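For this view, one protein chain was removed and the others were kept in their places.
Let's turn to chain A:
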Amino acid sequence: MLMLKLAFRNILRNKRRTILTMLSMFGGYVLLTLSISVQNGSYVQVIDFFTRDSTGHAQISEVGYQDKPTLYKSVPETTDFYQQLMQVDGVQRATPRIVSSALAYGETKSFPVQVIGVDVEKEARMSFLEEKVKTGQYLEVGPDSDGYYSALIGAAVARQLSLEMGDELILISQGADGSMANDLYRVVGVVGSTEGAEARNVYLPLAAAQSFFVMPEQAHYWAVLTSDYERSDQLSQRLNSWLDGDSELEAVTWKVVSKEFYETMKADVEGGYVAYYIIIFLVCIGVLNTVLMSVLERTGEFGVLKAIGTSPGRVFTLIVTETLMLAVLSCLAGLIVAMPINYYLAAVGFVLPEPMEVSGVIMSHMKGLWDVKTFMEPALIVIGSAALISLFPARRAAKIVPVDAMRSL
């Protein structure tokens, strides 16, 4: 108690210096908190959007499909399977998809495309496909009066093949039975932009894709959503234990499904650390300077303390404690300021002056993140680096030789 009192009173000794040191740690904390909040907030947004729109939080597919997707590795697409799947703990939504490539023909030209067969209703509830229809309309479940199934085409497909609403689209590919597949579809809408991830896609109702590729009651995978992408690992574990009886099928998370996306996100996050290091470095310099000054000024005093029997370890602890106290107080002050700002960032956010592309997802509106980690992490960083920085002056104080120190008085 007396030692804490001593440390606390020591930091109040030179008020001007204390305030300056605290300002640098305070500023560092607030800056770190807000930048981590916005950065992580945008990653959460991007990952959330990407997983909902494209991969799902987890996927069920035939073993080996994720490594090497082929037409021939499939999963059941039956009402029974769907109902059982929805019973699994944590599963909120699920939709089947068929994915394969084909050659598309317009009137005169051909263009290689990715065909995606989707369950029209389930897909609308799960991804943003319906929202991404720029012109025209969303898919119909069944064929129209002329017997044509509807097709949504990516913007690049539309441009390359000069297709417009109502035009016929011819697809040629191979069926799962090895037969030649070709069929006619009616273009009902265009999705996304020519730069978007879906530019070269053609979306068909599942029934159309199943008959085109000769995959009755089958799909390539089920994309499954739980409440939050952070729960993806848990979700895939539960799915796997449900699938236990079926050694042909497996569940994997979005991190496995889209390794590339996952790796870019990780790299981007690490790239963001550079800014943090700069902030931390500046804080450290400020702290080092003031702690060293305060030790040098008190050389004589430490000499007397050591002369009367204070151990080097105690002197060392005293300096570290003083610095820790300053750091904790600064972070508390920082917390008071950062909380309302971050609340605003998380609740309202801000519109970017220019939309930004993050791993294929276009962002125009950024939001902060309101959680314990966002506030704790910077505090631990500031307090930790202050403590680390204080070790050097503390060692110096601990090593003071009483006789020398007192001679300098």
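What we mean here is this: contacts are C-beta pairs under 8 Å (C-beta built on N, C-alpha and C of every residue); 3 or more make two chains touch, one makes a residue touch a chain; residues count from 1.
Throughout what follows, contacts and distances are computed from a predicted model.
> Would you kindly match the missing chain to its UniProt protein name, picking from "Spermidine/putrescine transport system permease protein PotB", "4-Hydroxybenzoyl-CoA reductase alpha-subunit", "ABC transporter, ATP-binding protein" or "Protein-arginine kinase"?
Checked against "Spermidine/putrescine transport system permease protein PotB", "4-Hydroxybenzoyl-CoA reductase alpha-subunit", "ABC transporter, ATP-binding protein" or "Protein-arginine kinase": the hidden chain maps to "ABC transporter, ATP-binding protein".
> Out of A:R97, A:K306 or A:R396, which touches the unshown chain?
Selected residue, touching the omitted chain: A:K306.
> In terms of residues, what is the contact footprint of the unshown chain on chain A?
Touch with the absent chain occurs at residues 1-3, 5-6, 9-10, 12-13, 300-301, 304-314, 402-403, 406, 409.
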